[in-house]
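What follows is subunit A.
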Amino acid sequence: MEWQIIIAATIKIIVFVFLTTLPLVAMSVWAERRVSAAIQDRVGPNRVGPFGLLQAVADGIKFLLKEDFTPNHVRKGYFWLAPALVMVPALMTCAVLPFGSKLFGEKMVIADLDVGPLFVFAVASLSVYGIVLAGWASNSKYPFLGGVRSTSQMISYEISLGLSIVPLLMIYGELNLGSIVQYQAENGWALLPLWGEGLSAKGWILAVPVFVSFIIFMTSMFAETNRLPFDLPECETELVAGYHTEYSSMKFALFFLGEYAAMIIGSGLAVTLFLGGWSLPFGWLTPESTEAAVPWWHGLIHIGTFFAKVIGLILFFIVIRWTLPRFRYDQLMRLGWVFFFEIALFNVVLTALLLWWLS
Partner candidate 1 sequence: MSEEKPDLIDVQINGEWHSFPKGTRMIEACRQVGVEVPHYCYHPKLTSPGNCRMCLVEMGMPPRPRPGDDPPEPDEDGHLPISWIPRPAIACANTIAPNMGIRTESEMTEECRKGVMELLLANHPLDCPICDQAGECSLQEFSVEHGNGESRFREQKVKKPKNVDVGPRIRLDDERCIMCSRCIRFTDEIADDPVLGFTDRGSHTVLTVYPGKELANNYSLNTVDICPVGALTSNDFRFQMRVWFMKEVKTIDTNCATGANITVYSREDKIYRITPRQNNDVNSDWMPDSHRLNFHWIESEARLTEPLVKDGDQHRSASWQEALATTADKLAGLEGSEIAVIASARMTNEELLITNRFVKHLEAGHVDTVPRTGEADGYLISADRNPNTLGVKTVLGLDDPGSQLSAIQEGIEQGRIKAVISLQENLIEDAGFSADTLKKLDFLLVSYPLANPTADLADVVLPGAAWAEKSGTMLNITGRLQRLNKAVDGPGLTLEPWEIVRDLIQATGGGNGIYSVNDLFQQLAAEVSEFEGLTWGRIGDLGIPLIETGETIPLLEREKERIAKGLIVG
Partner candidate 2 sequence: MAIVVKRPKLKLWEQLYLPAIAKGMRVTLGHFFKIVSGKKKVTMQYPEEKWDEHLPEHYRGAPALVTDEQDRERCVACQLCEFICPPRAITIKPEEIPSDDQWAKVEKRPKAFDIDMIRCIYCGLCEEVCPEQAIFLRKDYAITGTSREEMVHDKEKLYEIGGVRVGLVNKWNELK
């Protein structure tokens, strides 16, 4: 039995992480460029392959073939370690995300942990070490400032990020992401309680704190992934390229891809928590329970649904980037500490009171 679990997990890791998420990272880089081009009335990369879809491959080859230059003044060990520390946690969080219901009797999640959200936050917050190390080990002023900015920004927003999902966990009474999705599949998505129990007055009233949570969660996610409008650690007008100024070649690419990987995982988490994960709306094709058997074609549809939702959110990330201007650093900190922290805290209390009142 042990070896069967290991084989199943290995297959899931290979398929989900290396054959799906990483290509998705590459494709989102392409999408970013094409969408930004369209928004700015340009064409974007359209030379390599159909619609320029192979641009990502060309970029990858370029990164691999470029000179991997290590400046003389850096601390070499940490300098080499930093890009890995950015990329690895981003991919590790994939482990607990349920990307489908069941396929051939296997749960479509790599590790069916009972503390899914906590694992995600614990691991994702590790990536700040990569950025801090990059900024410090580069031994140069712009990366250093970028690293410092990044640390304070990520620590600040992790608080509101964590607090924002507490109301949801209170509503679900559950920390297993698979069960959370199953609950939403049966009773309406957290944001759209349009069927099952969600259709009741209780569901609608509870949608208010959930909506507030969603806003805070998404905004904090932007800050956590260093995406515009919160890309202050690497803003080129002030810091050249921030913490990865001194990096080149594939080491730079790891930072670059780490950002997109974090974005995908963030979107996956948002989909799982707020938008019903792999489930279809109105309870269609919903399995009886988390343990119930699912026909293989249902399983495939669920996987497709999950990724459709994730891609939709990624597009949202991209459009926001080309819509909003960058925040000033003091505004960023003010937003995090003065507004989101308080609102999230208040939201927890509000949800508790509502739950007590409704029960």
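Methods note: a contact is a pair of C-beta atoms (placed from the backbone, for glycine too) under 8 Å apart; a residue touches a chain by one contact, two chains touch by 3 or more; residues count from 1.
A quick word on the picks: all candidates are chains of the complex that A comes from, given by their letters.
Quantities reported herein were computed from a predicted structural model and do not represent experimental measurements.
> Pick the one that touches subunit A in this complex: which of 1 or 2 is it?
2
> Quick check on the complex: what are the subunit A residues that touch candidate 2?
35, 37-43, 215, 319-320, 322-324
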